[in-house]
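Structure provided below as structure tokens; questions to follow.
One chain of protein is taken out of this complex; the other chains stay put.
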Amino acid sequence: MKYLQGNYQIMHKQALNRDVYSMIMHCPEIAELAQPGQFVHILPKGFSLRRPISIAGIDRKNGTLRIVFVIKGKGTQAIANLNTGDYIDVIAPLGHGFTLMPEAAHVVLVGGGIGVPPMLPLADYYKDKATVISGFRSFPQVILQEDIEASGARAICCTEDGSAGAIKGFVTTPLEQLLSEGADAVFACGSLPMLKAVTDVCMRNHTYCEISMEERMACGVGACLGCACKIKKEGQEQFLHVCKNGPVFNAEEVCW
Amino acid sequence: MKYLQGNYQIMHKQALNRDVYSMIMHCPEIAELAQPGQFVHILPKGFSLRRPISIAGIDRKNGTLRIVFVIKGKGTQAIANLNTGDYIDVIAPLGHGFTLMPEAAHVVLVGGGIGVPPMLPLADYYKDKATVISGFRSFPQVILQEDIEASGARAICCTEDGSAGAIKGFVTTPLEQLLSEGADAVFACGSLPMLKAVTDVCMRNHTYCEISMEERMACGVGACLGCACKIKKEGQEQFLHVCKNGPVFNAEEVCW
Amino acid sequence: MADLSVHICGVDFKNPIIPASGVFGYGREYEEFYDLSELGGIATKGTTGQKRTGNPAPRIAETPAGMLNSVGLQNPGIDYFIQNELPYLLKKNTVILANIAGSTIEECAEVAEKLDATDVHMIELNISCPNVKQGGAAFGTSCDMAGQVTAAVRKVTKKPLIVKLSPNVTSITEIAKSVEAAGADAVSLINTLLGMRIDIHTKRPVLKNNVGGLSGAGIFPVAVRMVWQTANAVKIPVIGMGGVTSGEDAIELMMAGASAVQVGMAVFTDPYAPVKIIQQMNDFLEENKIASVQEIIGTVQPW
Partner (left out) sequence: MADLSVHICGVDFKNPIIPASGVFGYGREYEEFYDLSELGGIATKGTTGQKRTGNPAPRIAETPAGMLNSVGLQNPGIDYFIQNELPYLLKKNTVILANIAGSTIEECAEVAEKLDATDVHMIELNISCPNVKQGGAAFGTSCDMAGQVTAAVRKVTKKPLIVKLSPNVTSITEIAKSVEAAGADAVSLINTLLGMRIDIHTKRPVLKNNVGGLSGAGIFPVAVRMVWQTANAVKIPVIGMGGVTSGEDAIELMMAGASAVQVGMAVFTDPYAPVKIIQQMNDFLEENKIASVQEIIGTVQPW
């Protein structure tokens, strides 16, 4: 694994809704290395711990990375306060991303809420071989549907209250449907209950599934053992680390 | 004593030399109350303790106060990073200022280095009845001589190395001279050794002298008893407080 | 408006926020900013038998997310306090906690006895001041001494007696249990951690006393832990403090087990801190539809 630390300039900042921001930073060396499913570890000014944020776009030609994040607490608030032209302190690219399957005929990408952004680099990779199911609470939370369509992937948007998208309800409804029609793999990111539900659907349908997990982090590089995640490998439960062994894990191996 | 806390806008910022800044803030309520020798207690962003800075100008008509400060550590650095238009968090006016003597015929104001700025409001008050002796290490440190002259007071500038001003050497040389010619009072601010030397000269010449003292502060309002200063009153030594009983004390009463 | 009132040892507080001893003097200086009646209570500067001058300056040093102080127990003495400060404070329509200290058990008892004859609402016995060489800290770091001084003070007063504990100990629960057994009606914690800073240019400790008490946001996690441990170890109420700077912090300490919360050095950063914290607590309770702040005391659910 290769990663760097540096201060990189923000080229573009955009509010996707009241709480969610998209930022593009110029970091050619990192963009060169970055893979879908990896994350950047951002130091908000004045804080002592960094914040992990998934990579939501990789543009090697322009040497940029994109991130999309929701303001959750003081750290993400501080990052959201940065403006175009400001510099952002990151360590990246970190972690073990999604498996890329050049041979796959059809993959399903499932994102829930702020779990949708990490699906974008995958959509860019699989293009029209991917269907992206995005789930949101309600209309105001819906983000990135145009970006998915621009990638060439098929976009299915669900909202719990039916206020937007084709489907009222959870992501599992279209997922069941798609898997019954056959898919090579499922890649998912979202809340724990959603990931659990997606894993269940995949296991029932005997479809390979990878999910992106979250845990509180310190170092972000695998040194401090802070971000433990219980993983079952060859029948044995062990603590692996989200920042190094993950954030993407084989869904079957995760101990819930 | 009456004082306020608030966030006030910086109307003007100027570098007087590499390390010394002048700032003017719009705070009509405070300007209305402020007296020469009082100070403002500034909270640099991100710090937990405020920084005491003397008032270097009071403009009631425009509702502004001026401060002049040197970058000493991280707190004053943070204040110096503020720009015109930014807001500054202050509690002011604080402390017990210099005695104003409307009847005085001639007073001598002595400032050493960053002790010169608090002399300005006194110069504005006494005008041509004041002589202001300023002492600096060398030419690059010289500040505020035009401001003193603009007040109508006479300005005598000393530098230790003779690189600027009329006098090569310490402030005590012209002070001895002036006191031998007679003066009603001396008001001084500067380093401890300078204040001690000035006090000695005054006591030898039987001239009333007030000096502005410094001490590390927490509350700034007299509640925490942090800024103790040993003062002898009626033969008894006691700890008074720089922020409330001072910063200006009768030089004879200070226990060195 | 949520119900912010709390009741400790039979005393009614309109809200749980109390400026801590030593940061608020006798309240006069902060009356310039707001009405003291807005506060749940006020803990007054530590008072001893005789007038004390405290330690030489510098007494203050800044630290990351906190500060050190070595004020020591500078105060005008109990007689002056009772004559010149207390009557004024008692008119302010807020609970007055008279914080007391002493170098000897006898001194503590003497001061408490004098207070017993006044209308002060509560006595907070500080057995933990790290800035007094002759014994102050020793009381707070030995179960035996802590119990003895508590018992001696208990004997001379019927006032609700809060004993203020030092965090500079291996087991704060042992000390708490020992003062509970000796008759304390409540405990308050934490006092400051013992710390030091050195000016590397002069090679001198920043504080003339060499060491001083560390307070501020940096120590908040230690306060939460000790309040939680102590609330689980004793039956008497716990008053929490140490690094509280927001309503959320105060809520967190109360969930850990505090019945009320003192606010110390946050007052220096923002003189309005105590009243803002009261407002923020109210906002949190309203947003979460909690009718009374009493409902949250000790509600943390450990794993």
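Order of writing sets the chain letters: A, B and C. Residues in each chain are counted from 1.
Please note the rule applied: contacts are C-beta pairs under 8 Å (C-beta built on N, C-alpha and C of every residue); 3 or more make two chains touch, one makes a residue touch a chain.
No experiment lies behind these values; they were computed from the predicted model shown.
Among the displayed chains, contact with the absent chain in the complete complex occurs for A, C. In the complete assembly, the contact with the undisplayed chain comes from C:169, out of C:169, C:184 or C:236. Contact with the omitted chain, checked across A:20, A:40, A:91 or A:202, is made by A:91. Among C:51, C:208 or C:276, only C:208 touches the chain that is left out of the view. Across the interface with the omitted chain, subunit C contributes residues 61, 63-66, 68, 141, 168-171, 193-198, 200-201, 203-205, 208-211, 214, 216-222, 224-225, 228, 243, 245, 248, 251-252, 255-256, 284, 288, 299-303. Seen from subunit A, the chain kept out of the figure touches residues 1-5, 43, 47-50, 75, 91, 215-230, 238-239, 244.
Convention: only the chains that are shown with their structure count from here on.
Touching subunit A and subunit C at once is no chain at all. The most central chain, judged by C-alpha centres against the centre of all protein C-alpha atoms, is C. Each chain gets a centre from the mean of its Cα atoms; for subunit A and subunit C, those two points are 47 Å apart.
Not a single residue position of subunit C touches two or more of the other chains. Shown for subunit B are the residues that touch two or more other chains, of which there are none.
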